[in-house]
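Remarks on the structure that follows.
All protein chains of the complex are present and in place, except for one that has been dropped.
Right, chain A next:
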Amino acid sequence: MRAIRSMIDTGSADFRRHAAHNRELVARFRERQEAARHNRPQRDLDRLERQGKMRPRERIEKLLDPGTPFLELSSLAANMAYDGDAPSASSITGIGVVSGREVVIRADDPTVKGGAWYPLTTKKIVRALDIAMENRLPVVHLCDSAGGFLQLQSQVFPDKYMAGRIFRNQSLLSRQGVKQLALVFGHCTAGGAYIPGLSDYSVIVRGTGAVFLGGPPLVKAATGEEVTVEELGGADMHTSVSGTCDYPAASEDQAIHMGREIVAQWDRAPKWACQRETPEPPLYDPQEIYGIVPDDIKKQFDMREIIARIVDGSRFHEYQPAYGTTLICGYANIWGFKVGILANNGVLFNDSSLKGAHFIELCNQNNTPLVFLQNITGYMIGREYERRGITKDGAKMIMAQSCSRVPKFTVMCNGSFGAGNYGMCGRAFDSRFLFTWPNHQIGVMGGDQAANTLAEVKANQLRRDGADVDAAVLERVWEDTRAAYQEQLSAYYSTSEIWDDGIIDPLDTRNALGIAISASLNAPLGDPGYGVFRF
């Protein structure tokens, strides 16, 4: 395969300006991520210490194999919800290696409201278990939760994708033969009790761990019975009387040690044989990505320059290099794994859509995972393009993409607007993992366009109400509308709502994809539905 030849002038004024802009964005992201991970009220940390408990991240560090990476997911979930009261949606999820096995780790965070589940906490847990199901990854639950956040119970409890889904997913995982281990460090109350209950193995810490459907106060209110936590659902009761939990542990350290030993007993299903080469770093310095991505979402850049800084040896076999050139398609290797890359280099036209659909089929035929690098303002509009059937051709791309059997991965490198989001494997299309860069914006249309439309509607309303709408008023309406819309377009809003699996530093894209692809190979490939149609 030939190496991409970069056309970037790293000494140019544009390059330096973009680099400064993007480094600033990444610094702000790191700041917010550090705060979400570590800033907690002192009283919550003191309480944890009094109870002799570790912080959840210390537990994870002790659980993981030394020297292995941990891919944390959705570290800024809920960053724009609940007035910032639930950092990381009071839950930590990620992919790591325990006793030599790739696993999903899911930990409650007792330093936030006693580990209570907010609506976005349940969404994050359900997503982590979806990842486990789609990729057949065993799960280790680190349990320490007060239960559902009562004030918001209507958004935590009743609907299809709320708390019940956690237990439904646990059950289906077990049926798939995917193992689960629960380490019970604190309370598992009410629904939370089913997490160890539905895990294949569970360890419970004496003195602090407890599992019950209703805690002592609820029992007293319901039946008048007075009972202590230990009697009702402590380690010794559950491991010697009820059999709800399997192993008692004298300390958190011992529980983690036991957990590692349990995981070491598990069989390892063979991964499917994705084509692999010896990994090698990109030829071009990934740091240069900062200087390539412009400081304005409207400015176009050549996505080949990004590919050159993500893939092995910067080598790229470009498919149909002269056809449908606004969509780049081709083969490359990431950490040795062969992938098919689809990357936007402009608006999707009829020919680029057909090329994309065809290339997706080729990758399915070739058992090659797909990587989508999104920077898309949409499919081309206008009379000429409708007459040529742009909708029909976009539909082919969406069909080929949706029905793919190979694993798909999506990186939001810049804009994701309109229907282009669908064709390029947006959140609704079951990417195994979807990562977002801090500069990313997403919406049904751009901020200016939405502000124009909405400001016009609002001005008409004001006129109907008899108000005098002069240019200054219009300007203010436009600015307010745009600011409100702009906030929802941002990567932070997106990741807050868990429309992705987390914001990442663009430099980490290669590593994040490497871990994600490796994890995805645990799930067997489905059968191909069709051959390759040449559209």
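The working rule: a contact is a pair of C-beta atoms (placed from the backbone, for glycine too) under 8 Å apart; a residue touches a chain by one contact, two chains touch by 3 or more; residues count from 1.
Basically, contacts and distances are computed from a predicted model.
Undergrad: UniProt names the one chain left off this complex as which of "Tripartite tricarboxylate transporter TctB family protein", "Lipoyl-binding domain-containing protein", "Probable chemoreceptor glutamine deamidase CheD" or "ABC-2 type transport system permease protein"?
TA: "Lipoyl-binding domain-containing protein"
Undergrad: For the chain left out of this view, which of A:P196, A:G394 or A:G446 touches it?
TA: Per the contact definition at the top, the residue touching the missing chain is A:G446.
Undergrad: For the chain not shown, which residue from A:K298, A:K392, A:R463 or A:R476 touches it across the whole complex?
TA: The one listed residue touching the chain not shown is A:K298.
Undergrad: From the list A:S99, A:Q254 or A:T325, pick the residue that touches the absent chain.
TA: Selected residue, touching the omitted chain: A:T325.
Undergrad: If I consider the whole complex, including the chain that's not displayed, which of A:G243, A:P270 or A:G382 touches that chain?
TA: Residue touching the absent chain, from the options given: A:G382.
Undergrad: Determine which one of A:W335, A:F417 or A:W478 touches the chain that has been left out.
TA: A:F417
Undergrad: Applying the definition given at the start, please give the residues of chain A touching the unseen chain.
TA: Residue positions of chain A that touch the missing chain: 2-3, 5, 7, 9, 283, 296, 298-300, 321, 325-326, 346-347, 349, 377-378, 380-382, 384, 417, 446, 448-449.
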